[in-house]
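Attaching a single structure in structure tokens format; questions to follow.
With one protein chain held back, the other chains of the complex are shown just where they sit.
The block that comes next holds subunit A.
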Amino acid sequence: MPTTPTLSELENASEFVARHIGVSAADEALMLQAVGAASRAALIDEIVPRAIARKAPMAIPSAITEAAALAELQAIAAKNKVFKSYIGQGYYDTFTPGVILRNVLENPAWYTAYTPYQAEISQGRMEALINFQTMITDLTGMPMANASMLDEATAAAEAMTLAMRAGKSKSTTFLIDDDVLPQTLAVIRTRAEPLGITVKVCPADEALAQDSFAVLLQYPGCSGVVRDDRELIADYKDKGGVVIMAADLLALTLLTPPGELGADIAIGTTQRFGMPMGNGGPHAAYMACRDEFKRSMPGRLVGVSVDVHGNPAYRLALQTREQHIRREKATSNICTAQVLPAVIASMYAVYHGPVGLKRIAQRVAALTAVLAAGLESLGYTVANTTAFDTLTVETGDATASIAANAIKTGANLRLASEASLGISLDETTTRADVEALWSFFADAVSGWPNTARRGQDGGRGRALTFNQVEGLADPLLPTGLLRTSGFLAHPVFNSHHSETGMLRYIRRLSDFDLALDRTMIPLGSCTMKLNATSEMIPITWPEFAAIHPMSPADQRQGYAELDEQLRAWLCQATGYAGISLQPNAGSQGEYAGMLAIRAFHASRGQSNRNICLIPSSAHGTNPASATMVGMKVVVTACDAQGNIDMADLQAKCEQYSANLAAMMITYPSTHGVFETDVKELCALVHSHGGRVYVDGANMNALVGLAAPGEFGGDVSHLNLHKTFCIPHGGGGPGVGPVCVVADLVPFLPGSGVGAVSAAPLGNAAVLPISWMYCRMMGAAGLKAASEVAILSANYISVRLKEHFPTLYTSVPVDGKPGRVAHECILDVRQLKGPLVAPTASVLRT
């Protein structure tokens, strides 16, 4: 007799789990048979060392359906308030052209692609990145630009270390213009301290008098002022210093670019070229420099080469600077950057072309000038007499009341000081917006400004109209700095200006690439390439996308709730006590984790602990990160099977016992094996006073099965773009949460150690992806995903072993094959003949 399914069975709350995993029960039975295991549980029991296996399941809510998860997240999103933003400070509202929004940002052909290591399947996005690099070199007037940085603040910090490496000065002081963006200053302070760099903030015109190796100038300044620093730059360089300019890309369409002013390095954000503010990220930052500095420049660089047939072809260039080759001597630990936002910014430039970009900039500048004229006729003083898009208005004791007027009407101004307000305009500002801004000031309930200074036609309580004021406005861009050189002359920026032309260009490039929408991508074992559409849908909701990261906290309650829930779930998955979601890539999480260890030792008066043990099998990012926090790397040996040599480790621990700061391990190993003595390893390092860093790159094999925070890890970083479904975007954005045990919680970013990213919540706008994934999978689904990953890797290993044996496995027991974790490295040397040296290249981002 057929049984009737129950209602809860019909509701099928865990529908998504099967859709995500994809392996059917019938497939699974065949796979288990092939690997010689009675059940999935039995296989896992055999592979995950008993000493570290989780005792209790993760306390993560049970799965709900796609529709239910979207509804639940919508309710959280609704707690964010979308206000008109005049805050500026590096984040501006922008129109993402519809053709780019739908065909790039919301298109899996672009967002699911992997990092372009395999040039032959990445020509499309590498062309987009060449466009990005061309856009940056043209607009900044510099000869060389990389393919994006994580945010303006980290780009500035990387520029500082580049100047230190490449410059000639022996000074260890870094000067910063006192009109720099505050978040940039905060990140630079964090980065400078472990490297022994003294950071000094001073007015730009005092820079010459200071002994320093480099200076950072903001152009235009945070206050809005547009200074001509040409002479200062020339004199400063004569003294042997390096000049870095943080420049606004839209302003550069109208202003003499940094390269022509004499700067050595230019950095900045490209956010306002079509990427939503997203509560602070993801956005692509840029870095450009003089040709002499190219080998010291961090990050990825796309170049044009020729293929075997002699045709032009794109490829990554100058990779020997990067950490997978140079390890602790790398220029930086950055791997994942912001490829998808960089592609969007480059497409924005292709869409508008030089004429369109200039028109936008001129409109912003004109509205700013009219705004200033109106404020002055109301009797207010604008502190900066030069401006592009930002005014600092002296508001005295009316400050709070004006800001409150703005809030009441759904607008945010920037509190520049207790007695002044900042207003930044952008592409979206209209005449009506300018009139509304005047009304906030006109209606201020205070004696400010005093009547004597009130203009004839203006005055408090009287509404100004745009047409009245327009004729009174004088241009605020200094004439001596107006740009005379052309930019974006390349045909790509001047060809695709019809709607269909643009659509076809985007489609043509994506057709050159392989991404998840067409096939699996077997490279980058630790990077998950399963990104469900439902996970992506929330990221462009205005409640997540149109939020300024420095808006009042009560407007970001939805983000706060998202942050709290996601952190709680990730704590469950890792066994750690505290997590910060601020790091906007794995490299940043790793850096933040090492900073926490360093700060912990320092807090106990043990700053001498500066030795970091790293096994020879580690990915290059590990030594690069340890070096960035001022630690000295000591390499420990691995045996022929790729496992950590415990005898050598013991010897090194004893040798460096007094100065041991940390050991960095990857688990399961970069060779894809669960090493059996990881618990003993952690205990050994602890017994010598060191802390254990467990690189979370391979968490795909651990979620639900074993927790680093339980088996001896003190710190880990996760890659939400590896384990928690954020798509790789062709090389970013990522999110690299840093997770710590209880006694290290005080040393998470933003509390014990400083900020590591520009925005408090890093790449906030992509966090809904991981939230959706966890919510639709539930604890059981997340665990099943890890189990099936392990089963699948072992199945592949077994099925291919006759032809391509797996290089590293566990020791075979009971006649069963040697086991791997969630990945297997196949020996394909016979394909190239016996003369090719064995390489077990471990690339990841």
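The definition used in the following text is that a contact is a pair of C-beta atoms (placed from the backbone, for glycine too) under 8 Å apart; a residue touches a chain by one contact, two chains touch by 3 or more; residues count from 1.
Throughout what follows, contacts and distances are computed from a predicted model.
**Student:** Of the options "Succinate--CoA ligase [ADP-forming] subunit alpha", "ABC transporter permease", "ATP-binding cassette domain-containing protein" or "Glycine cleavage system H protein", which is the UniProt protein name for the chain that has been left out of view?
**Tutor:** Listed in its UniProt record, the absent chain's protein name reads "Glycine cleavage system H protein".
**Student:** In the complete assembly, which of A:K239, A:R295 or A:H803 touches the absent chain?
**Tutor:** Final answer for the missing-chain contact: A:R295.
**Student:** Among A:R326, A:H497, A:K816 or A:R829, which one touches the chain that has been omitted from the display?
**Tutor:** That would be A:R326, which touches the missing chain.
**Student:** If the missing chain were put back, which residues of subunit A would it touch?
**Tutor:** 295, 320-321, 325-326, 329, 837-838
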